[in-house]
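Only a single protein chain was left out; the remaining protein chains are all shown in position.
For clarity, chains are labelled A and B in written order, and residue numbers in each chain start from 1.
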Amino acid sequence: MSQPQIQSGQSGQSGQPMQPMLRASLAFAVIAALLLLVGIGQSWSFALAIVNLCLISAIMALGVNIQWGFGGLFNVGIMGFAALGGVAAVLVSKPPVVAAWAAGGVNLLLAAVCCAVTIALATLLYRRMRKGNARLLCMTAVIGLGVLAMRYFYTPAVGAIEAVQPSQYGYLGGLGLPIIFSWAVGGLFAAAAAWVVGRVALGLRADYLAIATLGIAEIIIAFLKNEDWLTRGVKNVTGLPRPVPYEIDLQQTPWFIHWVQQRNAAELSELSPEASGEALRALVVEASSLFVKLCYSGLFAAVLAVILALSITALNSPWGRMMRAIRDNHIAANCMGKHITARHRQVFILGSAVVGIAGAMLTTLDGQFTPGTYNPLRFTFLIWVMVIVGGSGNNLGAVLGGFLVWFVWIEVEPAGLWLVDNATAWLHAQHPVRVHLLASAQYMRLLLMGLVLLLVMRFSPGGILPEVVRRRQAPAPAERKPAE
Amino acid sequence: MADLLNALVLFANFVLIPGLSYGAQLALGALGVTLVYGVLRFSNFAHGDTMAFGAMATILVTWWLQARGFHIHPLPTALLGLPFGIAATVLLCMLVERTVYRYYRHKKSPPLVFMIASVGVMLIINGVVRFVIGADDRQFADGQRFLIKARDFKQATGLSEGLSLKVSQGLTIVIAILLVIALFWFLQKTRSGKAMRAFSDNEELALLSGIDPLRVVRMTWILAAALATIAGTLYGLDKSFKPFTYHQLLLPIFAAAIVGGIGKPHGAIAGGFVIAFSEVTITYAYKKFLIYLLPAAWQPHGLVQLLSTDYKFAVSFIILVIVLLACPTGIFRGRVL
Partner (left out) sequence: MIQVHSLCKHFGGLKAVHQATLNIQRGKITGLIGPNGAGKTTLFNTIAGVYAPTGGRILLDGEDVTGFAPHQLFAKGLVRTFQIAHEFPTLTVLENLMMVPPAQLGERLVNTWLRRRRMHKQEAQLRRQAEAVLEFLKLSPLADELAGNLSGGQKKLLELGRTMMTDAKVVLLDEVGAGVNRTLLNDIGDAILRLNRERNYTFCMIEHDMEMISRLCDPVIVMAEGAVLTEGSAAEVNANEQVIEAYLGRGLGIKRRHTARVPIPQPRPQPTRSDASAAADLSEVADMRFFIGEAMTGGYGGADILDACTVGVSKGEIVVIVGPNGAGKSTAMKAMLGMLKLRHGRIMLGGVDISGLAPQARVARGIAFVPQVANVFVTMSVQENLEMGAYLRRDDFTATMEQVFELFPVLREKRRQLAGELSGGQRQQVAVARALMTKPSVLMLDEPTAGVSPLVMDDLFARILEVRDSGVAILMVEQNARQALSIADRGYVLVLGANRHTDRGAALLANPEVRKSFLGG
């Protein structure tokens, strides 16, 4: 995997117009201003909703940046890893369905044992026997028999499990633990999947890794959609427990009502008692929704901060230097004693794990797991746009990309509607062109994303925050002079 | 004897014919991918959406023709719209080539950069298609529906299983065969086709022989656009048109191109059929088929389906992985990516 750098020999000679830190601060200030504008102009609740998804997007973009920016690995299966995070949320937080376990648990476990035994036997044969037709034959036989045995237990088990109150359960349920644990579990699931993909595809060249990850993501989604005993499939799992309070509960909690009353004491005192009671109720409802969103924001921001801090320290360490060297020229790095495959596998697993964590967080925020909504455009390619636009190889850049691109993604739709509405105002309200354009305005955003990606690649190949050149902290002025 | 015939008819009806037409569609798609790879040396992620664009352009013209009352009954009107669709797609590809890829080729960027640029192009085309025609299913098939109706077949043969052949399936197979013959004639016999092969084989030497690279690149995009449009339209006629389905076709198309040996046109065709038949045979429920063939005592209870239809992507992927591990250059020794 040679030179992922889109830019060639950037910074250095061209001279940096701005200090990287200043540039980053400015960029983030712009984002903050935009969000404030939304808060004031549209509503605070809406602004916070955007912020929450911005935070999750930023984490996903960080994960992809670990793979691409650090390691030069082109992964287009982000959707699959995010979905694995999502299923972790279900499996951790939902209470177990005892009846379903009783109905099919034993058979399912037996099927799992069959599966494990088959894999173990096949691996043993692969290692012990000499390469040739005999080995191929034996392995085919073992795998074929294994699949038959597995299906012998699996089919009745699935039938039994899915028959348990299909409208409500029809699946095994989860562990019934607090959903916040699922974030770590989601990371583990994604890491495990990444390990498997890495075994197969990491030795191959970039195009193959891309196509392999594309495939694995589709398979993961197909699995989650169809294995109803595990995920209820397209029937979705709704009502996931929350890591933060519910609005309804808050609205009944005395301290919260009291707090809202105090905050708005001045306005409320001017109203008559009945009117003030009415107004307070409305205020509490609004405040509770904001409060819940803020709680989410706090949690997500904490996770983002931890992952960001870890990535930044890692990238600034000898480890990061080694990764960048491998990315620049893996043959030379190999001859300098660095183990390329191991490092590639490491960043591939770590990056996927981060995406998995973000996936679990997303499902937590949604409160439901809906396998049907995973779409590669939204979950894979949009994240790619974030990384490239933000600045690959720069952690802050990836975070910035996550914020900016998600903001644009959300705000383009109303903006597009407004634009189309005004541009076609001269047409009759029921004019078919106008109606069609208004209905299609939502698709403008894909177009815009593609355009942004191409424009950034062409005119600012390092992204908004390009990779930083790591010079010594306090170089003596004399030493900074480039020699002739 | 009748049982055996019934089983065969059943098999032909549910595996052979759908496999043939799906395989032809994939092969046409994979041909486009393989041509672009052979000459421009990158995996074009936008190909699935280019197919969608071509089909969309064809559909718009078809609707217009249908509204004007143009028909070529019993054939679908879409055949009349096809040339216009091809023209529109060619224009699109030229535009993209001019505004996006030429710059990177000039800079001699690595293939990965082209690939990411093609992701950008994919997003844009995807957006355009949905913007123009919407994200929902669109019907545009008209004309006669069946060449052979199941009921007629049963009456004619006296078998209990029917064989049906849709016009769209027949058309797909016929057009694919004609197109492949034409393409191979072009590549093997014409001066331009040979120049394309020469360029794909050895770019430096082609330049030294005076072959104009711009002309070869232009030719490649024209062919890829035409193949994409035809494949897209045939797929739409056979199933239905939905932008997202086309986007998802990318995986089996890539798989077909790689399995056959990327950069090799005949490999793409073989790959298309390998992938299509594996998908169909592995996801087909053999219950009825076996009931005809096996003695009563052995008759199966379940569906005897190796994998549920929803896993058809898994099939193309697994075949891809097996081929990559066993012979990385594909069946026909294409380039190692």
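To be clear about the criterion, contacts are C-beta pairs under 8 Å (C-beta built on N, C-alpha and C of every residue); 3 or more make two chains touch, one makes a residue touch a chain.
Treat the numbers as computed from the prediction; the structure is a model and nothing was measured.
> Where does the absent chain touch, in terms of which shown chains it meets?
Across the whole assembly, the hidden chain touches A, B.
> Among A:A301, A:A314, A:L438 or A:L451, which one touches the chain that has been omitted from the display?
For the chain that is not drawn, the touching residue is A:A314.
> Write down which of A:Q168, A:T238, A:Q252 or A:N329 is the residue touching the left-out chain.
With A:Q168, A:T238, A:Q252 or A:N329 as choices, the missing chain is touched by A:N329.
> So that we can see where the missing chain sits, which residues of chain B does it touch?
So the residues of chain B touching the missing chain come out as 191, 194-195, 197-198, 200-202, 204-212.
> Name every residue on chain A in touch with the hidden partner chain.
Touching the chain left out of view, chain A contributes residues 5, 9, 11-13, 310, 313-314, 317-322, 324-325, 328-329, 331-340, 346, 350, 467, 469-472, 475, 478-483.
One rule holds for everything that comes next: only the chains that are shown with their structure count from here on.
> Would you mind pulling out the distance in Å between where the CA atoms of chain A average out and where those of chain B do?
Here the centre of chain B sits 32 Å away from the centre of chain A.
> How about chain B: which of its residues touch chain A in the complex?
Touching chain A from chain B are residues 42-43, 45, 100, 103, 107, 109-113, 115-117, 119-128, 130-132, 134-135, 244, 247-248, 250-251, 254-255, 258, 302, 308, 310-311, 313-314, 316-317, 320-321, 324-325, 328, 336-337.
> Using the touch definition from the top, list the residues of chain A that touch chain B in their complex.
Listed in rising order, the residues of chain A that touch chain B are 2-4, 6, 8, 74, 76, 155, 200, 204-208, 210-212, 214-216, 218-219, 222-223, 225-226, 375-377, 381, 384-385, 388, 439-440, 443-451, 453-454, 457-458.
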